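Here the complex is missing a single protein chain, while all its other protein chains stay put.
Here is subunit A:
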């Protein structure tokens, strides 16, 4: 399991025979940029939900039975 996920494009001789192409450096950069953008988008969504919750509920967000 670990070798399949980590060795897919990492030069593992077993995997090199696979039909999956090796990513070029440019493709790896693009993939990294996509991952960073997705991470930022998810982070922004979390922040948006937090801020909207505070804005809609105000101090009432803390007003709940314990």
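Note that contacts are C-beta pairs under 8 Å (C-beta built on N, C-alpha and C of every residue); 3 or more make two chains touch, one makes a residue touch a chain; residues count from 1.
Here is the rule we go by: contacts and distances are computed from a predicted model.
Looking at UniProt, which of "Protoheme IX farnesyltransferase", "RsbT co-antagonist protein RsbR", "Iron ABC transporter" or "Putative OB-fold protein" names the chain that isn't shown?
The UniProt record for the chain left out of view names it "Protoheme IX farnesyltransferase".
For subunit A, enumerate the residues touching the unshown chain of the complex.
19-21, 23, 27, 30-31, 33-34, 37, 48, 51-52, 55-56
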